[in-house]
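A protein chain is absent from this complex, but the other protein chains hold their places.
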C-alpha cells in the first residue's frame, strides 16, 4: 500500500522533471506530455521489452498514462512555483530511483532470472527513463556523466536481493533498501560526490 | 483495396522525406536507405514491440523493405525535381499520418486492448517513425515542437474508435476518419496553426 503510493510519487516526479526539461527546449504542450510519458514509463517499458515480459505496465494499467499526462500539465501550469522546490524534487527523484529499482528487481525475480539479471533489471527500470528523456532532448545522457545515479540503483538492487536471500521479511527488506538507497543518493547530491571520469582525447576517426 | 494503396503511398512518402533528411546530413547511399527503412517502418515496429505483437510488419511482409529502399533510391535520383513538390509531399505525409494511425488503432483493437491503448497505438504508429528519423539525424524531434501532428493522430484515433463504437460500417468510418484527419492536418499546415509552447528557462543542473 505504502509501496504503491511511492510508485505513484515516482512516476509523477519523473513526469514533472521531464516536463521541465521539455520546457527548457520550448516544446509544445503535446510534446511535453509525450516526453513525460516516455520518461516516466520508459524505464519499465524498456525492462519489459528486453526481458520479453508482456504486457508492458502502461498497457496493463492505462491509467498510468492519465496520471503522467496530468502531472505534465500540472507542471506547465505551476512551473513558476517550482523553482523553490528544486531540492524537494531532487529528493523525491532519489526516492523514485530506489522505488523503480526495487520494482524492476521484482519483475525479474518473478520471472526466475539469475541474480545479475535481477540487479540489471532494477537498474534499467530506475535509469532508462532519464536516458530516453535526454536522447529526445538531444543531449548526452546525464546518467553517463559523473553523478552517482546508476550506482545508487545497483547498490539498492544488491541490498534488496541480498536481504531477500537472507530470508528477511519482504516489507523489512523493502524499507531497508529504500532507506539506504535514498540516503546514499541524498548524500551524493548534498556532498556533490562524483564518480571519477574517464577522459580520452585521441580522435581515431 | 483502396486502403492498401494508401498504406503504400504512406510508407513511400515517409521513405522519401527521410531520404531528403538524410541528404541534408550528407549521408551515403546505404545510410539513406537505412534511414528510410527506420522512418517508414519504425512506427509500426515500435507499436508492435511495445504491444508484444509479433511478427513485426516488415518481418511478415519483407517486400515492404524492398518498396522503401526503392523509394529512397528514387529520391536520390530525382531529388532535383522534388523541390517544387513540397506542398504535395506535405499533403501526402498528412494522408500517411492518418492512414498509419488507423492501422495502429486496428492492431490494438484486434488484440482486444482498451480504448486508451488503441488511440495511443494509433499515435505511436503515426508519429514514431519521424521521431526515429530525427534522433538518427541528431535533432530534437520535430514532433515535440509546435506543429499539430501528434494531435491530429489522436483526433483521428478518437474519430475512428468513436465511429466503430457507434456501429457504423467499417469502410464509412475509415473514409470519414481520413477525410477529417487529413483536413485538420492540411488546415494546420496551410494556416500555420501551432500548439502553444511551454517555455521554462531555469536550469537546475
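Worth pointing out:
Order of writing sets the chain letters: A and B. Residues in each chain are counted from 1.
Just so it is clear, a contact is a pair of C-beta atoms (placed from the backbone, for glycine too) under 8 Å apart; a residue touches a chain by one contact, two chains touch by 3 or more.
Just so it is clear, the structure is predicted and the values come from calculations on it, not from any experiment.
From the options B:6, B:20 or B:188, the residue with contact to the unseen chain in the full assembly is B:20.
Check B:2, B:79, B:172 or B:190 against the missing chain and you find that the one touching it is B:79.
Of the residues in chain A, those that touch the hidden partner chain are 49-52, 113-114, 116-117, 120, 131, 135, 138-141, 143-147, 150-151, 194-205. What chain B contributes to its contact with the hidden chain is residues 19-20, 22-32, 34-35, 45, 49, 52, 54-56, 59, 62, 65-66, 76, 79, 83, 86, 89, 135-138, 142.
Note that in this section only the chains that are shown with their structure count from here on.
Mean C-alpha position of chain A lies 29 Å from that of chain B.
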